[in-house]
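One protein chain omitted, others in place.
Naming follows writing order (A and B), and every chain is counted from residue 1.
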Amino acid sequence: MILQTENLNYVYSEKTPFEKTAVKNVNIGIGENDFIGLIGHTGSGKSTLVQHLNGLLKPTSGKIYFEGKNIFDKDYDLNALRFKVGLVFQYPEYQLFDETVEKDIAFGPRNMGLSEEEISQRVEEAAHIVGLKPELLSKSPFDLSGGEKRRAAIAGVIAMRPRVLILDEPTAGLDPVGRNRILEMLKNYRQEHNTTVILVSHSMEDVAQVADKALVMNKGEVFMYDTVEKVFSHGEELEKIGLNVPYVTKIFAKLRANGVYVPTDVFTLDKAEKVLLKLLKREGKE
Amino acid sequence: MNTLIKAEKVCFSFKDEEENIKQVLKDFDLEIEKGSFVSILGHNGSGKSTLARLFNCLHIPDSGTITVEGLDTSVEENVFDIRNKIGLIFQNPDNQIVASIVEEDVAFGPENLGVPPKEIRERVDEALKTVGMYDYRRHETHKLSGGQKQRVAIAGIIAMQPDCIIFDEPTAMLDPKGRADVMKTIRKLRKESGKTIVLITHYMDEAVQADRVVVMDSGKIIADDVPQKVFSKVELLKSVGLDVPQPTELCYRLQKDGINLPDVLTVDECVKELMKKIAED
Partner (left out) sequence: MKDLTFGQYLPYDSFIHKSDPRTKLLLTLGLIVTAFVSFNFYSLGLVIVFTIMAMIVSKVPISFYLRSLKSIWFFVLLTAVLNVIYIKGDNLLFSFWIIKVYAEGIEKAIFIAIRIALLIFISSMLTYTTAPTALTDAIERLLSPLMKIGIDTHMFAMMMTIAIRFIPTLIEETNKIMSAQKARGANMDSGSLLSRVKAIIPILIPLLISSVRRAKELADAMECRCYHGGKGRTRMNSLKASWRDAVCTLSAGLLLAGVILLNVFL
């Protein structure tokens, strides 16, 4: 386990008329090299939860352990933790600020106090990972296209070489091309760099496409936490808490309801095609 | 045929930060009929949002003309009337809400039109009921969710009683619940008011709900037909970076694998056809 939470609770605006419990009694463990899809609708507490994992928010009660150490211990270096648990916020392109893309990506590594040589090496690497062409590095970040800005901002966190990379809705507002590009990038990044990735999303399709495990939050509590296959086989329960399961999952649920024997863990087009093909071809032969 | 919006040979370009001229639309023709529900589909940068701004006089064509019920958008005197006829909903719900209280924001448009106070009150109440936000009329706008804000913005346009509402990617910044609520509102509007609706989007499942789908790429129309026909062109859509609805793609893939299936759009259609196929065998 690289990250662990213990009875985590977080209450907003405590003791005012606006008091609201955002995270309720969360106990989760995140393993090394996990790819976790964190799903839940707005207000489910998912964004609040991830801001605890790098120590930006201090829990009202409960503990968080990174590599076995309590991150809110008095002598724990929270600033150093933020380089190890990289957090990309929603619409991260709105945090770009420096003159050039290169300098902006270098902001994190520079704060780490690395040598210039190391910094430029990391910037180059991060830009490569997110698929930014080298000639874009000398441009102003504000001259990039929407999708490029988003990727530049993600590179700014990747350049810190975090052990855990958390992304809050990295595909929000992007068109299918931009969305696929980011998801595929994350998949490759995780494989090649052997890191842990947590993808916060309200799109079950996104999670189905890339994650191995799914953590479902509802009303601040953990609703389900298991492999993607197991979680998605509970389609009806997920729909009940207001999540949209992929259309493929819906199609398969309806087929089952009609008495067709198909497995419950189908949630991608590739798998669906395979299963149906087998079913139809086999039956065709008989 | 009764045309509401007509674009003829429209060219439009703008300069980017480095002074390069970017041609967004070239010799663009499009007619939108009164009372129709048209969706305009395209990826980011295909020119679809520019179109919305051209229809509402926020941009003026470099050449060619756009008319709204015969009124030329490039004539200064027509601007007020055109905006009175066509309401525009923007992508970012936060940046189109003017007032801090829901009902005061909805009243903003009618107030600008000089509608008498008593009638404004009636229009505001009715509009808020239409979008299902009446219970929130005294709430503060900044505390609402994205989907609620967007519905307040829609109420603000409804209260101006335009003939047509253009939605420019109204759900791009919303979560699934917000998206569903906004789409429900659009369908309800369509059904109850018979207003012309233009829905600009890159979500296939939203575009499917229109009567007519116009697909744009690099400032040109590459498909313009009823949804069933447009979405059967899976290859074409994929070639311009668009998806098709998952049920459509599933059947398309099975067709390619040699299974004889018709084109479908929705989950139910897909299940029905698959069941037929399974029963046949």
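The criterion applied here is as follows: a residue touches a chain if its C-beta (ideal position, glycine included) is under 8 Å from a C-beta of that chain, and two chains touch if they have at least 3 such contacts.
All values reported here derive from a predicted model rather than from experimental measurement.
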Touching the absent chain when the full complex is considered, from A:Phe66, A:Phe107 or A:Tyr189: A:Phe107
Touching the absent chain when the full complex is considered, from A:Asn7, A:Gln95, A:Ser138 or A:Asn188: A:Gln95
Options B:Glu111, B:Asp211, B:Asp224 or B:Glu273, residue touching the unrepresented chain: B:Glu111
Sites on chain B contacted by the missing partner chain, in the whole complex: 53, 56, 58, 80, 83-84, 87-88, 90, 92, 94-101, 103-104, 107-117, 120-121, 124, 138, 140-142, 153, 156-157, 160
Residues of chain A in contact with the chain not shown: 13, 16-17, 51, 54, 56, 79, 82-83, 86-89, 92, 94-98, 107-108, 111-112, 142, 156-157, 160
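Simple rule for what comes next: only the chains that are shown with their structure count from here on.
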Between chain A and chain B, centroid-to-centroid distance (C-alpha), Å: 30
Of all residues in chain A, those that touch chain B in their complex: 41-43, 140, 142-143, 145-147, 172-178, 202-203, 242-244, 246-248, 250-251, 254-255, 258, 260, 269, 272-273, 276-277, 279-281, 283-284, 286
Chain B residues touching chain A - in the complex, by the definition given at the top: 16-18, 43-45, 91, 145-146, 172-173, 175-178, 180, 202, 205, 241-243, 245-247, 249-250, 253-254, 257, 259, 267-268, 270-271, 274-275, 277-278, 281
